[in-house]
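The complex is shown incomplete by one protein chain, all other protein chains being positioned as in the whole.
A and B label the chains in the order they appear, each numbered from 1.
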Amino acid sequence: MSDLPPPRHPSVEGEPVPPDARPYSEADDPTQVVIPTSPRNEAIVAGLLALAGLLGVAFVVVYVLVDSTPLFGLTLGGALLALGAAAIVAGKGVVPQETVLEPRASVAHPEDEAATTALIRSAGSGVSRGRLLKLTAAIASAGMGAASLATLASFGPWIGSRSVPSPWRRGARLVDEYGRPVRADALEVGSFVTAFPKGADIDLLGSPVIVVRIDPSEVDLPPARRGWAVDGILAYSKICTHAGCAVAMMRYPLFPAHSAEPALVCPCHYSTFEVATGGTVIFGPAGRPLPQLPIRIAADGTLEAAGPLSGDVGPAWFGVNRA
Amino acid sequence: MSIAPDKGRIGAAVEAADVRTGRVPLARKLMRYVFPEHWSFLWGEVALYCFVVLVVTGIYLAVFFDPSYQQVVYHGGYAPMRGERMSAAYASALDLSWKVKAGLLMRQTHHWAADLFIASITIHLMRVFFTGAFRKPRELTYWTGLTLLVVAVLEGYMGYSLVDDLLSGMGLAIGWGVAMSIPFIGGPIATWIWDGPFPGTTAFESRLYIAHVLIVPLVIAGLIGLHLLLVSLLHHTQFRGRGRREANVVGAPLWPAQTFRSIGLFLAVAGGLFLLGGLVQINPIWLWGPYHPFLGANGAQPDWYLGWLIGALRMMPNWEPTIAGKTIVPNPFWGGVLFPLIVFGLLYAWPLLERRLSGDRAAHHLLERPRDNPRRTAFGVALFTFTAVPFFAGSMDRVYIQFGVPYEGAVRVMRVLWLVLPVVTGFLAMRMCRRLAAAELRPLRGVTARMVGRDAAGGLVAGPALLANPSWRPRMEPPAGGPPAAAAGLRAAVAQLLVRARRSVLAAAILAAAAVVVLAALAGLVVAVVLAIAAAGAPTWLAALIVAVVLVVACAAVAAAARWSA
Partner (left out) sequence: MRLGPRRFAALTAAGWALGALALLLVAPGTGLGQGETASVPSAAAQIARGRTLFVTGCSSCHGYAARGIHGVAPSLRGVGALAADFYLSTGRMPLDSPAVEPTRKRPAYTPQQIAALDAYIGSFGGPPIPHVSLRGSSLARGGSLFMDSCSGCHQAAGAGGIVPGAFAPALSQATPRQIVEAARIGPYLMPRFGPRLLTDAQLASISRYVEYVRGSHNPGGWGIGHLGPVPEGMIAWFVAVPFVLLVARLIGERAEA
C-alpha cells in the first residue's frame, strides 16, 4: 500500500526525532502493517450492517404497534450491538492493521521555564516596598474571604437548639394518617399503630409517633417516667435517632421463652430500641434512645399526649442533648 | 513520502477545511495519534461512552419529569397507586414508566448506564493504580479521574433521590443524617442544603434537580475534558514489550484502526445498556410507593456504589462521644463521613506517599505489573478489602434471608473482619507478588534441575538453574503415568492457570479476585457455622472449637494436596 505513511516515523515530517531514540534492531522493531484484504470479513461487516438496519426498522415497527419495553430493548439494543459489532470487525479485520511507533517528545522545556519565571518576576522589578504590599494583599484576601463567607449564612436557616420542630404538646390528640383519633382499645397487646398530633403536618419529622402496646407487667420505665405509659401503651418518636429513617418495624414475641424482647427496629441500619425501658438502644448504630411521648387516655377512650417528647427528634448533631 | 492527495469529495472537504481553519496539519498529526493496545486500557473509554448514554437518555427523561414536591392525586396506569396522594415528581416518574411509550426503556437504560458508568470508572481506577500509571508526570490525570469518581457517585445518588419514591426518600433521610453528623458545621450545612429541616421544601427538590441535570453533569463533562486533555498531552502509558521504551509509544494509530474500534466499543456499550434497559427491570419505583417520613420498608438499599457506605453505617458500634451530656460526634459521622474520607484520602495521597516511600522521583511512561511493585499492590489490595468488607456487610441482610444466618452475630463478626481481613489480604498479595517475581527469575523452580558451571580455578560449581532468556517459560504438561486422569487433568488445569497468571494481567486479576472472594466466603462460612452451631444451643466456645478443629484438618488436607501436586 503506497498511500500509507511508513510506520516507523509517523510524525509529521520535519519534526526532530529525540536524541535518545536508539535505532531499533530487527528483533526489537515492533512496527508492522498488515492489510487484511479479507472478503469474508467484508461480508460479515455487510451482514451486520444490514442486520442493524433491519433491527432499527423493527424497533420503529414495534414502537408503532405495541408498547413493550422488552421488545424495545431487544430491537434497539440489538441494532446498536450489530452496528458496534460491524465497527469492531471493520476495525480489526478490514482496515489496515498497523502497529506504529511514535517517539515520545519530552514534556519539559527548561529554557521556556526559566524565561517564563523571569517574565513573571519582571512585573515586580520596580517595587521597593514588597513586604508592605504582601501584607496589605493578605488583609484584602482575608477581608474579601470573610465577606463572601458571610453571605453563605443567609442561604438557609441556622440550626438552633432544635433541628426539627416538634408539634407535640400536652393534651395533643393522637390521630392516624387520615385524621381519625386513635383509641386505646384498638391496640391489643403486641400491636402498633402510627399516630400524629391532631392538626399537624404529617410529613413534619417531629410529628409521627409509633404507639405500641405491650403487657403492662413488662413495662420497666425509669422512675422519672412513671405514668408515661398507660395500660402497657407507650409512644415513641417514629424517626430513628441514627440517620432519620422511619422506625417501621416492631417485634413482639408470641412466646417469650424462645425469642427476643419487644423492640422497635429501623429498617435502614437495624438500630434496635427496647420498648419496655423507654426506647433504649439494644443493638445497632444509634447513639441516642428514641424520644418518648408520655400519653394518657382521654375520657372518650382516645389517646392524647400528657406532655412533649422527651428529647430531640431524629439524627444527632453536634451539641444535641444525648438523653 | 507523503500521503497522496485523495481526489474527489474527500479531497475537496479536506481542502475546504484547511482553507478556512488552517488546522489540517494538526488533524493529520492527530489521526496518527498512537493508542497502545491492551484490553485494560479501554475501561476509561467505556466510562466515557456510558456518560454519553447517560446524557442522551437523561435529556429524554428530563422532558417528562416534573421536579416538584407539589402534592397531586395519581390517576395513571399503575392500578395499586390510583387515588394515592403523592408529589408531582413521583407521579411524573410513574407516568414516565407506565404511560410514556419507551419511557421505561429510557429510564431503565439510564439507571443501568449509571451503574456501569461508576463500575467502569472503578475498574479503570484499579487498572491505573495497580500498574503505577499515576506516577509522574500523570498525577494530575489521576487526581482528576479520582475526582470524577467522587462526583459520579454523588450524581448517581442524586439521580435516584430525585424520584421521591420511598426508596429515594429513605436514602435522602440517611444523607441528611450523615450531613447533620459532621461536627460543628453539619447542622447548618444540612439545614442550608435542605432549606430547613428534613424532608425540606419543594425548593430542595428543585435544587436537587438543577444539580443533577445541569451543575454536576457540567462538572463531570469539564473533568472528563481536562482528563482527556491531560492524557493526550502526555500520550498514553504502555506495558513493557517488544520495542516499547520510556521514550516511545507503540500501538494502533487513531485512523483508521482505532477509530473503528472505538466506535464499535461505544456502540457495543450502548447496545448492551439498551438490552439491559429493555430486558432487566431496574428500580421498579412503583413498588415502593410515595415517600413520607413516617414510612419505611425493609430491604431499602442504595445502588451498588454506595453499598460500602451503608455497610459501614450498619457495622459501626454505637459510639457517640459526649461532653456534659451533649453529643460531640454523632454516630453516622464514622461510617458516612470519616470512612470515605480515609479511603479517598489515601487514594488521593498515594502518588505522594509512594514517591516518599520509594524515593522514586523520575517520570515513568512504562507501566509496572502488580507484581513489579509488591508494596503498592499490597496496599491497594488491603485498601480494596477495607472497602469490600463493609460493601458485603451492607447487603448481608438480603443474603442472610436466603441462608438463615443470624444478623446480629454476623455484624459483630464483620466488625472484626473489617479490621483483620485487609491485613491478611495485603500480606497475601505481597507474598504472591514476591513469589511471582521470583518465579520469573527462576522459572524452573519446582524442577529439580541444577546448573553446573566452571569457576576461575577450573573446578565445577553447581547452582540454581537460571535462564539466559527470562521470557522463556517451561511448558507445563501432566507427567505421563502420574496420578489418575481426573486428578491429573485438574492439576494440569491449575498449572495452566498459574502459568497464565504469570503472563496475563487478566488471569492474575481474576485469580486475585477469586482468592479474595474465596477468602471472604471461607470467613463467612466459618462465621456461619459457628453461629449455626451456637444457635442450635451449643456454647459458643464449643462451636469455635469444633470449627477450629475442622479448619486445622482442612488446612492439613490442603497442605497435603499441595505437596502432592508439587
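Here, a contact is a pair of C-beta atoms (placed from the backbone, for glycine too) under 8 Å apart; a residue touches a chain by one contact, two chains touch by 3 or more.
Remember, predicted model here, so these are calculated numbers, not experimental data.
Novice: Using the touch definition from the header, name the shown chains in contact with the chain that isn't displayed.
Specialist: Per the touch rule above, the missing chain touches A, B.
Novice: Can you work out which residue in B:I401, B:A493, B:L525 or B:L551 touches the chain that's missing from view?
Specialist: B:I401
Novice: Among the options B:G145, B:G159, B:G186 or B:G278, which residue touches the chain absent from this view?
Specialist: Candidates B:G145, B:G159, B:G186 or B:G278; residue touching the omitted chain: B:G278.
Novice: Just name the one of B:L42, B:L148, B:A393 or B:A512 that touches the chain not displayed here.
Specialist: Per the contact definition at the top, the residue touching the missing chain is B:L42.
Novice: Just one of A:T194, A:S207, A:S237 or A:S310 touches the chain that is missing; which is it?
Specialist: Per the contact definition at the top, the residue touching the missing chain is A:T194.
Novice: In the full complex, which residues of chain B touch the absent chain?
Specialist: Interface residues of chain B facing the absent chain: 36-43, 46, 79-84, 97-98, 104, 108, 111-112, 115-116, 119-120, 123, 166-167, 238-242, 244, 250, 261, 264-265, 268-269, 272-273, 276, 278-284, 287-289, 295-304, 307, 395, 397-404, 406-408, 471, 503-504, 506, 535-537.
Novice: What chain A residues would touch the chain not displayed?
Specialist: Residues 69-70, 73, 84, 88, 91-92, 177, 183, 185-194, 246, 248-255, 257-260, 263, 265, 267, 270, 272, 283-284 of chain A touch the chain that is not shown.
In the analysis below, only the chains that are shown with their structure count from here on.
Novice: Measure off the straight-line distance from the CA centroid of chain A to the CA centroid of chain B, and report it in whole Å.
Specialist: It comes to 16 Å between the two C-alpha centres.
Novice: What part of chain B is in contact with chain A in the complex they form?
Specialist: Residue list for chain B touching chain A: 1-4, 25, 28-29, 32-34, 37, 101-102, 104-105, 108-109, 137, 170, 173-174, 176-178, 180-184, 186-188, 190-199, 233-235, 241-244, 246-253, 256-279, 292-300, 310, 313-320, 322, 325-332, 335-336, 363, 365, 397, 407-408, 411.
Novice: Please name which positions on chain A make contact with chain B in the complex.
Specialist: Counting only chain A, the residues touching chain B are 2-6, 10-13, 18, 20-21, 24, 27-31, 63, 67, 69-74, 76-92, 94-104, 107, 152, 155-159, 163-165, 177, 194, 196, 202-205, 207-208, 238-239, 242-249, 266-271, 281, 283-288, 314-323.
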